[in-house]
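Here the complex is missing a single protein chain, while all its other protein chains stay put.
Entry: chain A
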Amino acid sequence: MKRANGLLIYTTLYLAFLYLPVLLLPLFSFNDGTIVAFPIKGWTLDWYRQLGAQDTLLNALGNSLIVGITTALLATSMGLFAARAYVRNRFPGKEASEGLVMLPLVIPGIIVASSMLVLFISIGLKPSLTAVILGHSFLALPFSVSIMKSAFDDFDASLEEAAYDLGSTVLETFRRVTLPVVAPGIVSSFLVTFTVSFDEFVLAFFLSGNEPTLPVYIWSQIRFPAKLPNTLALGSVLLLASVLLLVVAEYFRRRSSSKSA
């Protein structure tokens, strides 16, 4: 019993340390004052109201959506085909390539960012949203591959054979059986890779040039104390959106594994 209590205290402290700062963000976004410190001066929604009027912010949001959606599309479609090959086929170099795909998870972001910048400039691709999309797709691929691999793990290979046996062409089989069966996995992968890209800072900072994504924009605003409450409001909105997206993604991931069981 004593040991359990010790664990309880440890857990509470751990969670508080982890999440209290995150909770302070939305708290101060409702504070009627520009200084981020207790006591709270009063409650206001002004910081949220002002968000809609800032063109540079909306511009950055637009950039982030373009980058996020394109990255999610690229990474998810590559992940879909790669995962199917990994689960279904045996080929030389399979283990090596599976390891290689997962590599971005462990390489420090700063290394990836600086080497990509050097690479892109040397092949004539200037820092731009295109460069960010390529970089983010690289970072997001391990997520989409592992989500799609678990979708294909639960997918009985004879379903595709059955469709082919019933007269479907290879393409028809893909469209009428493979895609619908792994659809929850695709949705889940799309949402997760979108979130990975949307929250990413280091690569975007190096590669975005004069087209900042939202995290890069926020970073640039933090230097101006007067803008800080706005940034807090924006951060709170993003926090809520990210959590919602991940919950939805998890729902689809679970649905995909329970469905074919």
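What we mean here is this: a residue touches a chain if its C-beta (ideal position, glycine included) is under 8 Å from a C-beta of that chain, and two chains touch if they have at least 3 such contacts; residues count from 1.
Just so we're on the same page, contacts and distances are computed from a predicted model.
Its record in UniProt calls the unshown chain "Spermidine/putrescine import ATP-binding protein PotA", which is the match among "Spermidine/putrescine import ATP-binding protein PotA", "acetate--CoA ligase", "Gas vesicle protein" or "NADH-quinone oxidoreductase subunit H".
Within the set A:P180, A:G209 or A:P225, the residue that contacts the chain not displayed is A:P180.
Here the missing chain is touched by one residue of A:D32, A:D46, A:D153 or A:E172, and it is A:E172. In the complete complex, the residue from A:A163, A:V216 or A:L238 that touches the missing chain is A:A163. Along chain A, the points of touch with the absent chain fall at residues 156, 158-159, 161-169, 172, 176-177, 180-181, 183, 259-260.
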